[in-house]
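With one protein chain held back, the other chains of the complex are shown just where they sit.
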Amino acid sequence: MLTIALYFAGSIITYFTKKASAIIAFIFAVLANIAFVFTKPLNFHLANFNLNFSLTPLSYIFGIIILTLASFVMFCYPNTKERQYYPLFLLSLTGISIILLSNNFLSFFFGWELMSVSSFFLIYNNKDRKAGLLYLVASAVGAYGILMGISVVYAKTGSILFTSFSQNLNLFSRREIVYLIFLFGAGFGVKAALMPLHIWAPDGYREARDPFTAFFSGGLSKLGIYGFLLLLFVFIGTDRFATFHITKWTLAWLGGLTAFLGGFYAIFQTDIKRLLAFSSISQMGYAITALSLSTSLGVTASLYTVLSHALFKGILFITAASVILRTGKHSFDELGGLVKNMPLTFIVSVFAVIGLNGVPPMGGFPAKWLVYEGLIKAHYPGLIALMFAASTTAFLYSYRFIHGVFFGKRMPSLKNIKEAPFVNILSSTILMLALLFIGMFPGWVVDFFSPAIKFLGFKVMVHTFGTLSTPLGNFNGFLVGIVFIIAGLFATIVSLFFSRKMRVSSIDTYSSGEALTEETPYHYSSNFYLFIQRDFSGFLRLSARKFYFSIARFIENSAQGLRRIYTGNGQVYIWYVIIVWIGLIIGFLYKGGFK
Amino acid sequence: MTWAILMPFILMFAGLLYMGFARKIHARIQKRYGPPFYQNIYDVIKLFSKREAAFHGGMFHFGPVLSLTGIIMALMFLPVGGKPLFSFQGDLFVLLYLAVIAPWGMALGAGNAENPLASVGIARALTLMLGYEIPFFIGIIPIVVRTHTTQIVEIIQLQQINGWNVILFPISALASIIALHAMLGNKPFDQPIAPHEIASGPLVEYGGKYLGILQLYQAGAILLSTGIYVDLFFGGASNVWMFFLKTFLIYFVLLLIGEVLPRFRIGDALKFFWKWPLGIALLGLLVAVLGGVR
Partner (left out) sequence: MSGIGKTSRIKSLWVTYYVTGCGGIELLPVITSRFDAERFGIITSATPRQSDVLVVSGFLTTKTLRRIIRTYEQMPDPKYVVALGACTINGGIYWDSYSTADKLELYIPVDVYIAGCMPRPESIFMGFAHLMAMIKGDKADGWKRYHENYKWYKKNQDKALGNSKKWRVRDV
């Protein structure tokens, strides 16, 4: 409870301070983070409801991941000078800690709404209202789904505690449980940006205030996964949920489609943050597919994806924030060649992107490995193909990101860009080292997750400090890391001998003998994947967002059609009254009149 | 352990010989003599003996270094001819993802070459990867699902008992071999390194020792790709000479197919991969799943 109080107090205090608000916010965040670990259970009564707060192993894991990432992002340099940035950030953290610590539906919903509304204010700006409003509407729809689910549960069981729901589960028929999954799932799916509920995410992430987006994507979207884990394994129960074959299958395929289509759309984006937004949607698809398998490997894979995604997406969004802060541009058409100006940011981004691709030895690989092993063991061969396709699209869009920002020929307008702020680089480096650690020591991470896995009702997989073993195959992360370091040293030494370097400037490159100048636009970055875009232009015209907006237009048009009757003209209404009155008289006389 | 360290270099040397054989065969088909089969070794030594090499920046230097690192690592995890090397510590998925480090290194290095031709080459290489990786992987899934293991050594051992996978899963083998053709970078799928269109793509600014390192990477990549295919579909090999024989036969057959075909356009190559090999691979997957998996 100290956590919630600290966040809330920090939120109010930073509204009133001006210059020191960054440091105060960071101190409050770190203190609350530490206080989270030591939370004790708390019970209190409020208007005939019994509210229970406690720290379960699952919320412990999620709290450490999300709140520590929040502290790192809080440490970064803010891109805006608005007064409300830190207060709203801390307020959303208050909401999150309420969600994680609550053991009853009422405060869970309160925290959910608090988090949604405070992050809405961090997206909304006067120049592009549509993105913020779409987020608000989507969140509201999801929240109503959750509220309806809560009402059904309260009506049936008469109590708002989580434990009473899971104990009284036999009061619900199977069909009602599926409806509950659908209702709650709508709310959690909106937060985790599961397709087809993802339409707020691309523009929402783009318009959010800059370093906050790192937390938004790395932390807030994980609450959807937390909700799913709570719903499917804690409330319904692991053994019970394993019998819901159709629901599992639907959720798995929805996650797979999200993973592939998110990656596919990310290939063609021209805006930095929109590309990273689609990438986030894609990675959350992995997590949802993994947890819908309802096996031990699946849940471990889901938690691992949550952890590694928080790390590398945090680094990438912090990089995007640094680039936008220094250059003021956020489209690939205007950037390029920044590797000379921002070398440290570049190095950190390359490691984050290697983690995004899921290449060993960085931390993204054990997550993907566990997903594949889980899918094979659970007999989903079609889905594993879709997951691998999604992973291949990750290679494409991540290279687009690195190339569009850092590589190529630098434009003359970008000549004097400074390196990113030191705090950004420090945060990113610590996150990158953490990513390397979880890649080389996957067994330690599974150890860290084992209380949560046992809490959800699964057996923990076989692991040692640096290796993971399944009945299908092994992965020795430590050996891969050591081999990488040794082979890298060998290759570096080989490359240092032999010829000396002929340093050439950026205008001394192959151009069939022509001489280039600094202003020559000798840079290929716009329409990077035009050949794919041309061939799939028909498919790319379909879009879930257009579908939803067409439904909205249809309803609006049919309401327009209703205007023929409800014309808004008083005389027409009087005519209606007269006609109905005459009809009633006729009916009255027909039935026999006054008898 | 010593074999695990020596084998990548033996395989890279063999890959150079394969590339030399490829040039010889290419020449003989065109009714001329062609270079000796050890010509690529001279090429690599000549490249390393250059006095200078153009240098554009730190990543330009570390791109080929990362490439070489990646290919050495991947070759250490590939079971070769009866020697499992590190293969028990990392299974099929580890190998498939380790095989991505090397092209990724080349892509990063070429990006720093500040030349749009290099960028176009990398865009084409990645597009082609989107094309061929999916059918290749779908072709491998039936084996993994049916034998219920992802350790390559166990798949090889099961093939000694049950017969080669190319006979058990012929449709998947066909899909995977078409994808393998693109992995090797032979015509008609050599869009990334097209010498006449984009001046060798990512290699446009590389000369001297960097080009030598990248040639070693290409040589190793030939053995890696054909090695994965032979291990999964043709029963591995009991000793190193049989391994070389089998991989060379597959390389030879793909070379002959490539001789008569010109280069595809990159959009056409992507559409081709998502039409035919993907269809064949999905058909193979369906057949394998219906044939009783659970």
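Observations
Chains: A and B, in written order; residue numbering restarts at 1 for each.
In the analysis below, a residue touches a chain if its C-beta (ideal position, glycine included) is under 8 Å from a C-beta of that chain, and two chains touch if they have at least 3 such contacts.
On a predicted model such as this, the values are computed, not experimentally measured, just so you know.
Touched by the hidden chain within the whole complex are the displayed chains A, B. Interface note: of B:6, B:45 or B:261, the residue touching the hidden chain in the full complex is B:45. Contact with the undisplayed chain is limited, among B:127, B:200 or B:218, to B:200.
Contacts to the hidden chain, counted on chain A, fall at residues 499, 502, 505, 507-508, 510, 512-515, 517.
Contact residues of chain B toward the unshown chain are 23, 27, 30-36, 39, 42-43, 45-46, 49-54, 195, 199-200, 203-208, 211.
Convention: only the chains that are shown with their structure count from here on.
Spacing of chain A relative to chain B, judged by their CA centroids, is 35 angstrom.
Those residues of chain B that touch chain A in the complex are listed here as 48-59, 61-62, 64-66, 68-69, 72-73, 76, 86, 88-94, 97-98, 100-101, 104, 107-108, 111-117, 119-120, 122-124, 126-127, 129-130, 133-134, 137-138, 141-142, 144-145, 148-151, 199, 204-205, 208-210, 212-213, 265-267, 270-271, 282, 285, 288-289, 293-294.
Those residues of chain A that touch chain B in the shared complex are 337, 339-340, 343, 346, 350, 354, 357-360, 365, 368-369, 372-373, 376, 379, 381-382, 384-385, 388-389, 392-393, 395-396, 399, 402-403, 406-409, 467, 472-476, 479-480, 483-484, 487-488, 490-492, 494-495, 497-504, 506, 509-511, 522-525, 528-529, 531-532, 534-535.
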